[in-house]
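What follows is subunit A.
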Amino acid sequence: MTRPYLIVEGGGTLFALAQEVVREIVPARSFTRLPGAPPAVRGLLNVRGTLLTVLDLSQRFGRGSATATDASVVIGVTNGRSLGLLVDDVHEVHGFADGDFVSTSTDVADSAVMGLGHFGDRIVLAVDLQELARQTLA
Partner candidate 1 sequence: MDPARYRELFLTEARDHLIVINQALIALEHVPSNGGAGRESVDELFRAVHTVKGMSGVMGYDAVGALSHAMETLLARVRAGEEALDGEQVSLLFDAADALEHAVEASASAHPQSANPSALDVASLVDRLQGRREVARDRERASPMLLLPPGEGVAVHVHLEPGTLLPGARAQLVVARARSLGTVVAVVPDEAAMLGDGFDGTFALRLAAACDEARIISALSAAGYVREVRVVDDAPREGQASENARPRGEVAAVGDGDAGERFEAAWGSDALKAPLQRYVRIDLRRLDHLMTLAGELMIVRGRLAQRAARHGDPVLEDAVGEASRLISELQEGVLGGRMVPVWQVFDRFPRVVRDAARSLGKEVEFVVEGREIELDRALLEQVADPLVHLLRNAVDHGIESPEVRVAAGKRPAGRLTLSATRERSAVVIRVQDDGRGVNRAKVLAKARALGMVDAERERLEDDELLRVISRAGFSTADRVTELSGRGVGIDAVLSRVRALGGLVDLRSTDGAGTSFSLRLPVTLAVIPALLARVGDESYAVPLTHVTESLQLARGCVRTVRGREVIVIREEVLPLLHLRDIVGLPARDVASSHVVMLSLADRRAGLVVDQLLGQEEIVVKPFDAVRGAASCFNGATIMSDGSAALILEASSLL
Partner candidate 2 sequence: MSHTVLICDDAIFMRTMLGDILQQAGFDVVGEAETGAQAVDKYRTLRPDLVTMDIVMPDMGGIDAVREITRSDPAAKVLMCSAMGQQALVVEAIQAGAKDFVVKPFQPSRVLEAVQRVLG
């Protein structure tokens, strides 16, 4: 059985996010810096009156930060908490089976990485948004 994943791109790397946790995608605007937060945390974004913590997805995984002028924020919701992911581009929804992702030696220590998969002729890093939120939010 395959499940749908949203393919996004940041800092030149492709990421896959389980579609069931993605609530919406909004254009990135100015962020309010959160003093003391890890560098990958870009800050707070006002989304229709609600404040959202935004994480630079590719920077979080050490792949360089999102730089596009028309960058997007993918809003994910897990366990009632929201986390925004800053990405350069949003591609498409693609089905993957659990077995499509293989764990790699370099990323195996990061529990937010589900594994690597293939998307056309490119490699995609599957990310566990729930774990990412758990690690980022107190």
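In picking the candidates, the idea was that all candidates are chains of the complex that A comes from, given by their letters.
We adopt the following convention: a residue touches a chain if its C-beta (ideal position, glycine included) is under 8 Å from a C-beta of that chain, and two chains touch if they have at least 3 such contacts; residues count from 1.
Since the model is a prediction, treat every value here as computed from it, not as a measurement.
Within the complex, subunit A makes contact with only one of the listed candidates (1 or 2), namely 1.
On the side of subunit A, the complex with candidate 1 involves touching residues 20, 29-30, 32-38, 41, 44-46, 48-53, 81-83, 135-138.
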